[in-house]
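Note that one protein chain is taken out, while the other chains of the complex remain in position.
Order of writing sets the chain letters: A and B. Residues in each chain are counted from 1.
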Amino acid sequence: MNFKTTLTTALAALVISTGAFAQDIAVIAGSVEDAFMDKIKKGVDDATHMVEANGGTVQYLRTQNYENFGPDLVTLINQAVAQGVDGIAIPVWVPDAQIPALQAAASQGIKIMQYNSGLPVKDDIGALNYFGSDEYAAGFGGGKYLAEKGAKHILCHIQVPGAINLEERCRGVTDGAAEAGAKVTVLNTPPNLDGDVTGTAEALKAEFIGDSSIDAMVSCADFGAAAGANAVEQTGANVMVAAFDFSPASLERISAGTQTMAIDQQPYLQGFLATSMLFANLKFGTEISTDPVLTGPAIIDASNVEAVKAGAALGAR
Amino acid sequence: MSTTGRDQKTQSSLGNIVRRPETGSFVGLVFVFTFFAILGGPIFVGAPGWSSWLNIAAEVGIVALPIGLLMIAGELDISVGSVIPASSMTAAIVSGHFGLAAPIGILGGLGVGLLVGFINGYLVAKTKIPSLIITIGTMFAVMGLTLGFAVLLVGSTSVSLVADPLTKKLLGTFVGGMFNVSMFWWAGFVAIIFYLLHISPIGNWIFALGGDRESARNAGIPTANLTIGLYMLSGFAAAFVGILQLLTYTSAQVASGQPFIFNSIMCVVIGGVLLTGGAGSVVGIVIGTATFSIVNQGIFFSGLDPNMGSIFIGVLLLAAVLSNDGFRALTIKLSTKKS
Partner (left out) sequence: MSVIGSFLRRPEAASAISLVGIIAFYVLIGGVNLGTLFGAASWVNFAANLGIVAIPVGILMIGGYIDISIGAMIPAGSMAIAIISGYYGLPIWVGMVGALAMGAVVGLVNGILSVRTTVPSLIITLATLVVMQGVVLAGAKLLTGNASVSLTSPVWAKTMFGGLIGSSHQTIIFWWLAFTAITVFVIQTKPVGNWIFAMGGDMVSARNAGIATNKLTISLFVLSGMSATFVGMCSAIQFNSAQVSGGMGYIFNAIVSVVVGGTLLTGGYGSILGIFIGVLTFSIVSQGIYFTQIDRNWSNLIIGVTLLLAVAMNESFRKFALSPPKKRPGAQRERQKA
């Protein structure tokens, strides 16, 4: 009904009118306000060139925020199904909500590719493969790294209490640290402090002062590192600051020495591989014999931060 | 209504002190501080505790002051929730991404706040639409513009800014190790707004505006300009907090201001300002901000479940409004008895 529509990408009209010959996929991701998802988008965008060169289309669907996350994700899944896609690439963040919706999609012949999160439930949704980090392994690597750097008592900060993937990260940190002889305390901050750097910094400060044996902290959120570095600056405590994931500001801190390291899961690769490999499976029938494919953990510290900065300038890291 | 306004300031008797709305707020503050001092021990009463809640209070306090003025004038401003990230994102994009000098980016960020404030004020003054609705509308619009432009210009929703040492020292550093420089700015805002409300003639206008807009206009008060001015002040203050956050944490995020919407209103109400307009004081707002921040931070020193903090604040809020309600009833009773 609109010629411009058919000329550009990703529209339902196109899906219906061109029928079964094109392979159309939807990539579902988290909040539009979440900078981490922009790195995934860069990977998806780059893979889209390959998909379009082969006659397919890619839709990139994101929730507005994390307020009503489970239902919002189900909404996006149903939306992709309604638009007649052939494949969906998606992380599983809220298994209870997402699994039934993904099973329903699969029963209509839609192939599922999983990335970023939810490795333990991969078989429940019958995903082709998984591209992402194993939260536990990432935590394990991070905990071990800090303990080997001399930490004896690590604080593991969870910014959303009850989030299974974050608890898994701290469980990994605990076991990794234990292997190198350090102990771990988990700190849950209330959800109203999620994203609030000042509030989190003051909460961490209270912990550092209350227990002077803490000599390292790892936050499950990037902003937690900003808060942690700030709390260290305020208290003068001798605490190594680390976090899962990173922003341009964390790279500056690693360069400046106010943050020890960041645990990277390479979101660019997750978006790129999930999109291109889902499409290749639909179009060419390819399969990767490595399953799952782990894109992390990769530790960023002073030794490799400059290389990461170059990638960050291009939006890929 | 005017009995609780500033005309009372000239008199001074014990009855008047008891009747002042901030007396109740002050009792609340003392109670809360004592409670957490007992639970939190010497650490909470020492520099770590003080700096902890003062750092929080400074940020929310700078926003709460003009919100308080607006509420005294009978209006609300919800848009502060998106002005904070809009301002820090503007400054980060101008100075961090495009590499201009930090002061230029800061002026840009503050300009965004003034502009949003002007639009709010103009719409509130020129239409009959309630300010709650207008500022919800501008909140959504500014949120969308911030996100859209950040992605369009930078391709990311998180932008970093490393400022020159002088700017950093003025706006984003810690004094004596723990005390964020923001609290001195807060003190500055308190002084200016105290002058505005309680010393300059504008103060009387604001109370009059909140008491009855129609008669305020008839009395020759430039109500439209006053409303626009108050909203620009509120936009400016929110933008200023955005700048302070940016320079302290060297990073701007799209979603970071929402908690300020209700937090600032809570500080103002705990401080004894009525949402119905016409009454309130700067001292009260400062007390309310301090009480709110002590509860929020004290909880981390107390060993209680941090989630209990919001129950505490809610109960305190109710206690504040209900006791103010009681005080007001008492005031009315006493003043009718007198006359």
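Just so we're on the same page, a contact is a pair of C-beta atoms (placed from the backbone, for glycine too) under 8 Å apart; a residue touches a chain by one contact, two chains touch by 3 or more.
All values derive from a computational prediction rather than experimental measurement.
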{"item": "Displayed chains contacting the withheld chain", "value": "A, B"}
{"item": "Residue of B:138, B:204 or B:227 touching the missing chain in the full complex", "value": "B:138"}
{"item": "Residue of B:80, B:178 or B:317 in touch with the missing chain, whole complex considered", "value": "B:317"}
{"item": "Touching residue (missing chain; options A:120, A:191 or A:292)", "value": "A:191"}
{"item": "Missing-chain contacts mapped onto chain B", "value": "74-75, 78, 123, 127-134, 136-145, 147-148, 151-152, 212-214, 258, 262, 265-266, 269, 274-276, 305, 307-315, 317-318, 321-322, 324-325, 328"}
{"item": "Interface with the unshown chain - residue positions in chain A", "value": "1-2, 4-5, 8, 10-13, 16, 32, 61-62, 64-71, 74-76, 78-79, 81-83, 94, 96-97, 100, 104, 108, 160-164, 188, 190-192, 194"}
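Convention: only the chains that are shown with their structure count from here on.
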{"item": "Euclidean distance of C-alpha centroids - chain A vs chain B, Å", "value": "35"}
{"item": "In the complex, chain B residues that touch chain A", "value": "43, 48, 51-53, 55-56, 59, 147, 151, 155-160, 162, 174, 177-178, 245, 248-251, 253-256, 259, 296-297, 300-301, 306-307, 309-310"}
{"item": "Contacting residues of chain A [partner chain B, same complex]", "value": "31-35, 38, 42, 65, 188-190, 192, 195-199, 201-203, 205-207, 209-210, 223, 226-227, 230, 233-236, 247-249, 252, 315"}
